[in-house]
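Only one protein chain is missing from this complex, and each of the others stays in its spot.
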Amino acid sequence: MKHMTRATIPDDTLKELYAVMLTIRLFEDRTCARYAEQEMKCPVHLCIGQEAIAAGVCAHLKREDYIFSTHRSHGHCIAKGMDLKSIAAELYGRSTGCSRGKGGSMHLADPGHGIPGTTAIVGGCIPLAAGAALASKMKGDGRVSVAFFGDGAADEGVFLESLNFASLKKLPVVFVCENNFYATNSPQSARQPAVRIADRASGFGIPGVHADGNDVIRVFRTAAEAIARAREGEGPTLLEYTTYRWKAHVGPNSDIEAGFRPAEQHEEWMKRCPVEMYEQRLEQQGVLSAQERKAIFGRIEKQIDEAMDFARTSPFPKPGELFDDVY
Amino acid sequence: MKHMTRATIPDDTLKELYAVMLTIRLFEDRTCARYAEQEMKCPVHLCIGQEAIAAGVCAHLKREDYIFSTHRSHGHCIAKGMDLKSIAAELYGRSTGCSRGKGGSMHLADPGHGIPGTTAIVGGCIPLAAGAALASKMKGDGRVSVAFFGDGAADEGVFLESLNFASLKKLPVVFVCENNFYATNSPQSARQPAVRIADRASGFGIPGVHADGNDVIRVFRTAAEAIARAREGEGPTLLEYTTYRWKAHVGPNSDIEAGFRPAEQHEEWMKRCPVEMYEQRLEQQGVLSAQERKAIFGRIEKQIDEAMDFARTSPFPKPGELFDDVY
Amino acid sequence: MPWTKIQADDSHTPVFFGGDERAREITYRNAIREALSQALMTDRNVFLIGEGIDDPGGVFGTTAGLKETFGDERVMDCAIAENGLTGVAIGAAIAGMRPVFVHMRVDFLPMCMDQIINHAAKWSYMTGGKVKVPLTIRAIIGRGWGSAAQHSQSLQALFAHIPGLKVIMPASPYDAKGLLLGSIAGDSPTICIEHRWLYDQKEEVPETPYMIHAGKGLVRRQGKDISIISTSYMVYESLRAASELEKEGISAEVVDLRSVLPMDEELIISSVMKTGRLIVADTGVSVCGVASEVAAIAAEQAFDSLKAPVRRICLPMTPTPASHVLERAYYPDHTAIVRAAREMTA
Partner (left out) sequence: MPWTKIQADDSHTPVFFGGDERAREITYRNAIREALSQALMTDRNVFLIGEGIDDPGGVFGTTAGLKETFGDERVMDCAIAENGLTGVAIGAAIAGMRPVFVHMRVDFLPMCMDQIINHAAKWSYMTGGKVKVPLTIRAIIGRGWGSAAQHSQSLQALFAHIPGLKVIMPASPYDAKGLLLGSIAGDSPTICIEHRWLYDQKEEVPETPYMIHAGKGLVRRQGKDISIISTSYMVYESLRAASELEKEGISAEVVDLRSVLPMDEELIISSVMKTGRLIVADTGVSVCGVASEVAAIAAEQAFDSLKAPVRRICLPMTPTPASHVLERAYYPDHTAIVRAAREMTA
């Protein structure tokens, strides 16, 4: 698979990457629009601005491969192929939700699509991915596991403990750090010395790669190599992608006006919108006509309409279900 | 202080290093001899074979500088200047012990000598040292903190969390990893990929230095630089010293016959006894005559005799003291 | 010691100092902020640390503006690395500082249980009392809005089980300020559990600094038929229940524990001896919880006065669900207390 880093990418794949990114963007946009109605009664951590990473990484994963993610997981779950209906219904607290209304936005799960669950404890998902990879290695099932997490999670001891173990056992796991420079509202400089997160890998004998996380093609190519390495039994890779969160840490609003992050920084990154940049690129390369784009957009909007309708017309769990699923 | 790495070391210092190493060795030997009497009713983790590190590092510390250590702390406490009497009495569970009989061998403490306590939770002492260094930085008291810990502790997340924080805040702390290749009876290869522990430092922007931990002069020189860096406000250093534990993980016996570690490995390291190698070196250099050596030996043995006598004639704590010191 | 300048108040008075002209109605949130601010002002060794502590939101307002006043060395934002940084705080405390570690949720404390349980709680004892750990850890309990299993636990019992710790749960602004100042000034590691639903509560609070020491509860409302012994936010549900019960002719006494370790056994016993009936209302789950402890104390030491089986009003033994429909079934409120009281006095 090493050639993937150079070879031209088939048009279908290019278009699929676009469709996935757009689905994430539009789903999150719709969540914002609906959130004020106060019917999604759970905290939402939106990934608008970070779509390229989910799309570029998951493009290489098979349905049975595992991903583990965090509080900010909508994009990863969508990119991994999860049904929008079951996500929307979970946000709406319905019994048709992927976690039967028990999990909410922070605990999406769909084992049928290789999504065994997401955790809102920072760093928590990283060893879980290593553990699933250990299972795959022991079973010889050929699966790859991916952990998505933020720059904030990179400071938790479990991250480094997981790197150590995964390296020692040469596990088929890829650690994907989405560095959006903030953990809630703490800038990286308040938390870490000025060293790339990717550079922490070498101390554990693991390759660490940094790339622009808003360029889906760069993500696609670097992830290709890491996932191929994992699948071929050569062990883990740490990927660090720099990107930017457009919305507040939690909720549908912007936090820029309130002074949580510098306005110039935000503007700079808004200019580098991963969806738009990619759209232009595809247009320039003649891969995607305006008409096709419209069609994709329409198809996705329709899917989201259906998902939201499904969610809002679904039944709520019965109070007695409170006591189910504890064990 | 950078010149310390080259400059000739004064004879007095050379002799003092010898005396400290020998004190540790003889104290531990005596503990072995006495242990079978079953009057020291606590687990002892002996540091025979590893004396050069404690001696070489602590030689640069002032009385008010802090050290934090582990289950295997006798050597560090002796090198930092702690009274043998109060150590012995603690091993014997007496109220005259440094921790009034509450701590035992694993929890020696002597705040008057910059030893605020030792912890038997692997890795636990590392952030404590960083915290004391933070206090020193905030107070501007010019003190340096040292954390002593093993190769096993280097895999705990807290170690890496501490490196990150100490680097970010440029704390006056030195992390001293005594790599004796084993954690209890697990060899390094069962726990870590083949990368030097010292190499973990660079991912956090910290210098990492490896040296032979059985060569007290190498320890002395490398520690000089790290402690000077810390004292001058340039931040932390990670020192990794390779060495070997002669006795079993816990207790006064050898574990070689029972097959816990390879006999050849053990023999190889016994040939590299830190005390003997140094003795020969000093003799060759004409720094220490046979007569002086004997005098030092005699003086130390007498101190140890006194310490053990003091301990064994000291009163036990009263049962009611059980309820003191909880808060 | 700058702390001698601050007056201690163990007077059991539920509200403000008589005669302090500067007592004003302020919120729980502001009472906490005032305590922190006065501690920072009074003692150079006090510092605050926590992820997001200098956030414009200011940890629900409780730290707002403090960085601006005291600088980012003393109001220190930090990495998400709870165990390591708790160790750092303990190390600093050992070396003479008085750190206050702030966590947005108590759910994150399992990350640093080792440093809390094995180090902070035991250091004084292990060193024969020679070295103290004057560390205060603030942790917030959430509730509602689909926060789900990992963001709405109420874990005070985990700490109350550990000798060497103190665990305070202020329910009122006055107590929040006094208990926090008492804890920061004290020499023992203390966990302060705050409930988010209390932050808007108002009460008269003196401006002058004062301390309340952990270990004393207080009677929030006198009664003679039944004792409702409660913690934190459940004090309000208990008071509401007591009002309703009054209409039915049942006189309920409401006790606010304020501190769950040490726990005010005397007060529990005297209240139960007076009323003969006990309901315990705690914010956590029942099993091996604070409510079990109160019930056990009553069964051991006020047994002869008990006229009816004890009742615990706690969270059920399930993780917290997300859907608001399930949340409604999950959280007990004053109606559950009223129901229990009716049954017990029937």
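As written, the chains take the letters A, B and C, and residue 1 is the first residue of each chain.
To be clear about the criterion, a contact is a pair of C-beta atoms (placed from the backbone, for glycine too) under 8 Å apart; a residue touches a chain by one contact, two chains touch by 3 or more.
Quantities reported herein were computed from a predicted structural model and do not represent experimental measurements.
Under the touch definition stated at the start, the shown chains contacted by the missing one in the entire complex are A, B, C.
Residue A:S99 is the one among A:S69, A:S99, A:N185 or A:S314 that touches the chain not shown.
Within the complete assembly, B:A183 is the residue of B:A183, B:L288 or B:A307 that touches the hidden chain. Within the whole complex, the absent chain has one touching residue among A:E28, A:E161 or A:E178, and that is A:E161. Residue B:G101 is the one among B:G101, B:G208 or B:G235 that touches the chain not shown.
Remark: the omitted chain is touched by one listed residue; of C:A64, C:V219, C:M273 or C:A308 this is C:A308. For chain C, the residues in touch with the chain missing from this view are 83, 107-108, 110-111, 113-114, 116-118, 121-122, 125-126, 148-150, 155, 157-158, 160-161, 163-164, 260-261, 263, 284-293, 295-296, 298-301, 303-304, 306, 308-312, 316-319, 321. Counting the whole complex, the residues of chain B in touch with the unshown chain are 41-43, 90, 93-95, 97, 99, 101-107, 119-123, 152-153, 155-157, 183-186, 190-192, 258-260, 316-317, 319-323, 326. Against the chain not displayed here, chain A makes contact via residues 66, 68, 97-103, 107, 109-111, 116-117, 119, 121, 124, 126-136, 138-139, 145, 157-158, 160-162, 164-165, 168, 324-327.
The definition used in the following text is that only the chains that are shown with their structure count from here on.
Set against the C-alpha centre of chain B, every other chain centre is closer than that of A.
Each chain gets a centre from the mean of its Cα atoms; for chain A and chain C, those two points are 37 Å apart.
With centres defined as mean CA coordinates, chain B is found 46 Å away from chain A. For chain B, the set of residues touching two or more other chains reads 157-158, 160-161, 164, 168. Touching of two or more other chains is recorded for residues 78-79, 81, 83-84 of chain C.
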